[in-house]
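The structure under discussion is supplied below as structure tokens; questions concerning it will follow.
For this view, one protein chain was removed and the others were kept in their places.
Take a look at chain A:
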Amino acid sequence: MATLHLNALGKTYPGGVTAASEVSVEISDGEFVVLVGPSGCGKSTILRMIAGLETITEGELSIDGARVNDREPGERDIAMVFQNYALYPHMSVRKNMEYGLKNEGLPKAQIAARIAEAARTLRLEEYLDRKPRQLSGGQRQRVAMGRAIVRQPKVFLFDEPLSNLDAKLRTQLRAELKALHRRLGATFVYVTHDQVEAMSLADRIVIMNAGRVEQIGTPMDLYLRPASRFVAEFIGSPSMNMLEGRIGADRASVTFGQASALSLGFDLPGPAGHPIALGVRPEHLHLAPGGAGGIDLAVQFIEQLGADTVVHGAVPGAAGPLAVRLAGVQRYEAGAVLSLACSAENLHLFDAETGVRLAADAV
């Protein structure tokens, strides 16, 4: 149980490559924080710096108020679960879990008690004397979690722990992880590139891009009020539609190309002619009754998902594709034109040059 304080953390490799910079996050006791971002965004580097596997070149890291920058991984009171499990192949499940405790010099009885408890929690009792190679992927990952749990660390670190598992197992283990977090009440820091995983697990998400933090917030903060175009497009599936345009002459509409314009009904910040990107999530678009919507969509192809249907197409005049998610089973031929509408509070406006969210939230 601990708080974790990342203060302007940064990593520059000897070659001059910067993997992460100016990362500041306050993680409170018992919080489940997910670091998410595309590959190479520096999220794993941050996690490895917290673990002590990577030296910190800038900034300060404290666990429970104590600066730990220069402490060895074993002295930070953390436990880590790796993507490829990193179980010791020659040791049985029990030995794998014991190893860290033995090195800590814990009495045998206490070790045995902790392992029994962890095995019960993770339903590993019958596998304790097997070797890792005799276990399935999901079981191996549970052993890796067991190895972390028995340590009773201040902070649990997870480095894409579910990436090597198949989809069904991933969903199942995700639920187990969430339950585990609730039961232990410990501080979890979790790295993933999968936004669904981030959304479903996190109390708070730290979304990173190119070594910097883009936004920190609850999953719903990120979904409803993305701070930048990057966040908007990263969170949500299928991802948010972006229509590039310019602020119209009346500063209350967006013009696309030469012909079409979309009247928004509220004033836009910024001068007329300023390039902006108008974002709207596929699930927030709906069919306009009587064909009186603001956006026309020329259907190109549809994805039938059962519960809903994603229609892909193009908006005449606007560059770029547009997708809309409609409930239930829908059938449209390619070439059909749908008239779509969207309520104003579901529109997101971004500066096309900087990607920053425009304060059009005066809506």
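Methods note: a contact is a pair of C-beta atoms (placed from the backbone, for glycine too) under 8 Å apart; a residue touches a chain by one contact, two chains touch by 3 or more; residues count from 1.
Please note the rule applied: contacts and distances are computed from a predicted model.
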The chain that is not shown, which UniProt protein name from "Cobyric acid synthase CobQ", "Diguanylate phosphodiesterase", "DNA helicase" or "sn-glycerol-3-phosphate transport system permease protein UgpE" does it carry? "sn-glycerol-3-phosphate transport system permease protein UgpE"
Candidate in contact with the missing chain, chosen from A:Asn84, A:Ser200 or A:Ser339: A:Asn84
Among A:Glu22, A:Asp70 or A:Glu104, residue touching the chain not depicted: A:Glu104
Using the document's contact rule, name the residues of chain A that touch the chain not shown here. 51-53, 72-75, 78-80, 82-84, 86-91, 99-100, 103-104, 133, 147
